[in-house]
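Of the protein chains in this complex, one is absent; all others appear in place.
By written order: A, B, C, D and E. Residues from 1 in each chain.
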Amino acid sequence: MRHDGRRPDQLRPIQITRGFARFAPGSVLMRAGNTVVLCNASIEPGVPEWRAASGAGWLTAEYDMLPASTGRRRERNRGAKIDGRTQEIQRLIGRALRAAIDLARLGQHTIYLDCDVIDADGGTRTAGVTGAFVALCDALAEGERRGLWQSADVLRSPVAAVSAGIVDGAALLDLDYREDVAAQADCNVVMNGAGEFIEVQSTAERGAFSEAQLGELLRLARLGVAALLDEQRRALSASLGR
Amino acid sequence: MRHDGRRPDQLRPIQITRGFARFAPGSVLMRAGNTVVLCNASIEPGVPEWRAASGAGWLTAEYDMLPASTGRRRERNRGAKIDGRTQEIQRLIGRALRAAIDLARLGQHTIYLDCDVIDADGGTRTAGVTGAFVALCDALAEGERRGLWQSADVLRSPVAAVSAGIVDGAALLDLDYREDVAAQADCNVVMNGAGEFIEVQSTAERGAFSEAQLGELLRLARLGVAALLDEQRRALSASLGR
Amino acid sequence: MRHDGRRPDQLRPIQITRGFARFAPGSVLMRAGNTVVLCNASIEPGVPEWRAASGAGWLTAEYDMLPASTGRRRERNRGAKIDGRTQEIQRLIGRALRAAIDLARLGQHTIYLDCDVIDADGGTRTAGVTGAFVALCDALAEGERRGLWQSADVLRSPVAAVSAGIVDGAALLDLDYREDVAAQADCNVVMNGAGEFIEVQSTAERGAFSEAQLGELLRLARLGVAALLDEQRRALSASLGR
Amino acid sequence: MRHDGRRPDQLRPIQITRGFARFAPGSVLMRAGNTVVLCNASIEPGVPEWRAASGAGWLTAEYDMLPASTGRRRERNRGAKIDGRTQEIQRLIGRALRAAIDLARLGQHTIYLDCDVIDADGGTRTAGVTGAFVALCDALAEGERRGLWQSADVLRSPVAAVSAGIVDGAALLDLDYREDVAAQADCNVVMNGAGEFIEVQSTAERGAFSEAQLGELLRLARLGVAALLDEQRRALSASLGR
Amino acid sequence: MRHDGRRPDQLRPIQITRGFARFAPGSVLMRAGNTVVLCNASIEPGVPEWRAASGAGWLTAEYDMLPASTGRRRERNRGAKIDGRTQEIQRLIGRALRAAIDLARLGQHTIYLDCDVIDADGGTRTAGVTGAFVALCDALAEGERRGLWQSADVLRSPVAAVSAGIVDGAALLDLDYREDVAAQADCNVVMNGAGEFIEVQSTAERGAFSEAQLGELLRLARLGVAALLDEQRRALSASLGR
Partner (left out) sequence: MRHDGRRPDQLRPIQITRGFARFAPGSVLMRAGNTVVLCNASIEPGVPEWRAASGAGWLTAEYDMLPASTGRRRERNRGAKIDGRTQEIQRLIGRALRAAIDLARLGQHTIYLDCDVIDADGGTRTAGVTGAFVALCDALAEGERRGLWQSADVLRSPVAAVSAGIVDGAALLDLDYREDVAAQADCNVVMNGAGEFIEVQSTAERGAFSEAQLGELLRLARLGVAALLDEQRRALSASLGR
């Protein structure tokens, strides 16, 4: 029994609110338990210079935490250096979402996925991936309304992400912050709609982990992602009413 | 008659949602029409080095716009330079809120007011001031619960802010973005609960403005601030339920 | 009676020296009492990228203080961040001087106004505006000599600026540093040759100020600007002898 | 058969040269095929401020590529931002090597592991981890000579790292650059002397990968790391002759 | 005969104005022909951290050019990087002036020499050294008035600097900008009151120079420095009248 009453293989309650920010083509307020991430998708003309010759479009992500999103106020990433954790997370989100679409079908456009953490209680990067996919779908629909592309052509597969970890020797799905700091190992997994892996990042926080433990973490992640894909479908089935 | 049906001296609809971010001592989602600003208040131990000798506390503000808060995506303030507009606004918010409290009663603590714009439709800085005051009140109450101070000692006066401007020769209260870009002059006014000025910033965007026009803008601002102070009181009269 | 013997509505002695720096199209050493600001105007080909489509020219200002301009040495603005006060001041100077000219008549040129403080004894930003206008006139004349424009077409109105403040309850014109640090409120006012306002920035340093007090500050500022416009005219009536 | 004649489960030739840089406590020139990384270990007094209270020491890594290490010259990481890839890699190397030691036994010292790539032909981060472990051992011995600690107390386990990937549907060990750019998925694995995982990072470069494919990559990595641990032992068994 | 009528071994007219900036302990407006450099000396408590253990004081210099000091406006050194030329020059000025004093006699104080170029017509770095020495003397006198030290103890020797160069095969003293850009080699020389060298920097701009040519440049420099030391003495013999 976990400290919040969940079973080892149970996700936190999920709530996906579309259309949260008014001026963004896609905007999702993603809640996973007490973790809240605002995932906005923007469409901009042009692509980065190094992509120009390819003829294809681009998708990139930025991640940040609002200063008050954690118990202790966090300084803004305004200085000369973006901290390494922030960079790692936004690169992960970008790779994950690029796996969801066919960049060649975007034309000379760039989609930005901005994931800003409102409340941080563990799992912000995986909530970012899962919410950003829904925001991406809304932005693709908006692009279709503007005549930029056909969403069905661009979209290849849904993607969702979840964490799992080993706490006190037990494998647990979807760690919250309290579990995360106690974990001996944790694992962030991004998967597509076919149950395949896009990314597996598993790290021992102290000590090491065995192949059997990794297998157990991946089994939990598979369960979690399947449930998250259902939540995404349910959220997207409603009309956004724009 | 204004483009959205308002009278010249009419505010946009105001909605003040307290307790929006879970881990911040004070957190207000401030809506003024389509403008939405998340105002979070944090309490941190210590004061800036240059304040240390004074024995008093400190209060400072940071302002930013989420990249997707406007129609065209805005780059994050991550580079080496913070743009001048951002600096001006956060300095204004900080000065305004310092006028609301007695810094000497904070002890060696710093209160941060983080105003992050979710949706930008004009008047984000004044919405930031008005919302931040409510977040500040909740943070002061939280500090009192922690035994840091007595809120009643710290608080000197409510503060609220509003804009007014001259559009097509007419003085209008609380400009939205469409009115703002058409304005010949605009004015941001911060006032306290006694109807006195904390700050008046009035700028001709093109041409110039007369003393009579300035007087008219100040009259509108006075009306607007009075209504905003009422909204703040109403919002604060409910229990936050922490 | 003020500490330096001035009446409440009296400016400090003004001295406007044109042609101070030899290689700048316009260069004014502006003295207001013990405050000395070197105001240089340069003409550069081209406009910022975001202006290119407009067909009009541009005018911008930069402000800085020499490290030894105050009693305690001030670090240069060389690091990654330009401090907020510097940004505010140079933005104010730029807006003020843009109000003096018709940018559409500059062609694809940018005028830079560099205000560097040699001695800081209060009122550096308003001395900067007032001196920069004279330097601008000399640069416009130089541009006319180079065949770039007709000065008379470009120039719309003189601009000058002055401060006023409330010290020990009394409204005083043109505060020096000693008065400035003691002021309860101060006000920087930029006006044009027709006695209209370009900008009013009035801030309570402690407490607040009433509408009557603001009115009194604006009355003093109007007197001061009128005198400064006279000084500008007098300085410009002499030949620069280039 | 691979383009360079290796079997799918075959490492590139390894060469571990100790004592390469003369003034570093540990210095290893690590060659894996055409990839060459200089791994230097330094011992510095003190720990980062946020570690000070713990009483334990610290170990951190920095990674960089010499500009001429790739076919096309790469700019130095001198600007304001360190690129995301560099940050990710140096964080990975730091985590990996921290798993090799007991930080509590270092006292108030920081060990820096600097991995500078001389020649980049794929696998630079895993070569960095493997070489840095040898440099770390030499630095621990040097610290023991200086009376700072007992190496045997500090050292917990060897660590080594290797990559594997799926190219044209086949799982291959230790990709070189040509294989890496063609890979559909790749995997970097850090393991300890007990055959346990410290870190698994597996990413689909295009498409996705199945659980079976991940299993195959981990099997290859296990083989590769076992061989690398042997190479480390062999290199360390010789006298450094200091 | 040079383009401005000087003989090969003739300095440009020198004018040394003391007390130019009012709030600096030492302030010299140094003119050498059309080159004008404002050299301010400040006294600050404390020394850089790396000097703290020595017990001695410190002297350092900063150099900059006002944007309008050259024909084409120069951007301010505000970005992340200080350009290499600026760094070289301010390091040279600092070394030169440290040779003039006994740092051990300054106590825990730092003297800053700020050299800001008003008009640049060649030889700004050498004018900076020569003028900074005079400003340093006035700052030392001011420090003596404040009871910080005895000037006579601190001062070891005057220093002055001049340039020479080879133009069209002829060695010329004190190049102006027009001569400087045409020079095949130039040489900056700092000397003390005993006719010894503090620094010699001689660079071929195109081609190379012979030992005989270097000898000729040093001979001219010796003449020039002797004359500059006279000018410094003359300027310092007057009362500053503070």
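Just so we're on the same page, a contact is a pair of C-beta atoms (placed from the backbone, for glycine too) under 8 Å apart; a residue touches a chain by one contact, two chains touch by 3 or more.
A quick note: this is a predicted structure, and the numbers were derived from the prediction, not measured.
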Practice item. Would you indicate which residue among D:Arg76, D:Arg145 or D:Arg178 is in contact with the undisplayed chain? Key: D:Arg76
Review point. For chain E, which residues reach the chain that was dropped from this view?
Key: 80-82, 84, 87-88, 90-91, 95, 99, 191-192, 194, 196-204, 207-211, 214, 218
Practice item. With the missing chain put back, which residues of chain D would touch it? List them for me. Key: 20-24, 27, 34, 36, 38, 40-42, 44, 62, 64, 66-73, 76-78, 80, 82, 112, 114, 116, 118-121
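In this section, only the chains that are shown with their structure count from here on.
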**Study point:** Copies chain C and chain B - interface residue numbers shared by over half, same or different
**Key:** same
Study note, to complete from the structure: Among C-E, A-B or B-C, the pair whose interface repeats that of A-D, with over half of its contact pairs matching by residue number, is B-C
Point to revise | Centroid spacing, where centroids are CA-atom means, of chain A and chain C in whole angstrom | key: 51
Revision key, fill the gap. Contacts with two or more other chains occur in chain C at residues 80, 82
